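Shown here: the complex without one of its protein chains, the others still in place.
Naming follows writing order (A, B and C), and every chain is counted from residue 1.
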């Protein structure tokens, strides 16, 4: 299940003053906030939520890994275009890819890998098979195409 | 119960790079983070915690109000001295006062008013009388001295 | 120049997952971020910016004081309505007032007092008279109505 050429969602985020640092550019940690915000918008676009936990119970998508490459600085008041791609729809995990652009400039790229998990009081977080209700958002799971799966938790 | 002249705790916090903004100074929101960190250290100094909630149940100290006045800019790598005073030990609430100094310079002052509360699943947050186990940290409640109490939630 | 009854700007902000804490509610520091974001939108509505500093020079609006009162908890995915009022247009400073609502529930109120200032390399920040170009955004300065002015820096 290779990365796609068409984004699943295109959204924007304006760089706020608080996102800048004394070097005059966006502090790198904020790109991870921007990714999560765009991911949440992607989930909401079909009525899903990143977190359905309540009182210590529920399901959610804790992060397995996150990465970003910074290609060009972003500045206060920039309106960044964010494109989301489904990089991999695994059996139990999901890898989203992100691109940040200011006009034609590629500002940053990133990935977030999340696992679909159950939270229960006083028990460890448990990863689950991603249910079929996400198929229309993420595409169905295709084991023959999933060359990246390396263990039972993916 | 007037403000004190002797701080209950004196601690320090180094200004991190991420705390600065493009104006080259500490973004004002970080002073509220610093206050909470110092408050947590004050609570820990006698074995208490700001939050004992678990699975939606427990007790904690949600904020009723917070304020700060900014007297002088703070910069990257400044080691700020933070002094905590108990401004008011109410029946159900607590007001802490904070002073931030860099050497002799008063950088900022602030206050956080919190209420001792019970969290229970699917029920509204409920304010409680501050129990006697906090008397050694905060001083006992003295109703005759508490001229600021204006309603039953304080 | 008393507080107004009609907001100058009404905007919204969705509570992001990262804004929540382990008590399941919005961490209080985020309300100050939300205020700044709304303030920036208010400034942009007439082509102004909170920060025109560049290379250590320029003008901006550093904060003199900030405060908030928290009336009801806010939760993940809440879409908060934010109303901005000009509480006081001083000679050199500006006090904005904010109200946060979720439907009919008043969630929080807040104030930010800022001073119009010049930044120059290697010199202290200097407060300036707010120029006439802000009159259409903030209203003109009316010394006879400004009962709160207490010193030359306001």
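Note that in this section contacts are C-beta pairs under 8 Å (C-beta built on N, C-alpha and C of every residue); 3 or more make two chains touch, one makes a residue touch a chain.
For clarity, every value in this text was computed on a predicted model and none was experimentally measured.
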| item | value |
| --- | --- |
| Candidates B:8, B:33, B:118 or B:149 - the one touching the absent chain | B:33 |
| Residue among C:24, C:60, C:90 or C:110 touching the omitted chain | C:24 |
| Interface residues of chain C (partner: the chain not displayed) | 17-18, 20-22, 24-25, 27, 29, 54-57, 76, 121-122 |
| For chain A, residues in touch with the removed chain | 22-25, 28-29, 32-33, 36, 51, 53, 56, 60, 62-70, 73, 119, 125 |
| Touching residues (missing chain, whole complex) on chain B | 16-18, 24, 33, 36-37, 40, 49-51, 54-55, 76-77 |
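The criterion applied here is as follows: only the chains that are shown with their structure count from here on.
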| item | value |
| --- | --- |
| Proportion of interface numbers common to chain B and chain C (over half same, under half different) | same |
| Chain centre separation in whole Å, for chain B relative to chain A (CA means) | 35 |
| Mean-CA-position distance for chain C and chain B (Å) | 23 |
| Numbers and ranges of chain C residues touching at least 2 other chains | 24, 33, 36, 51 |
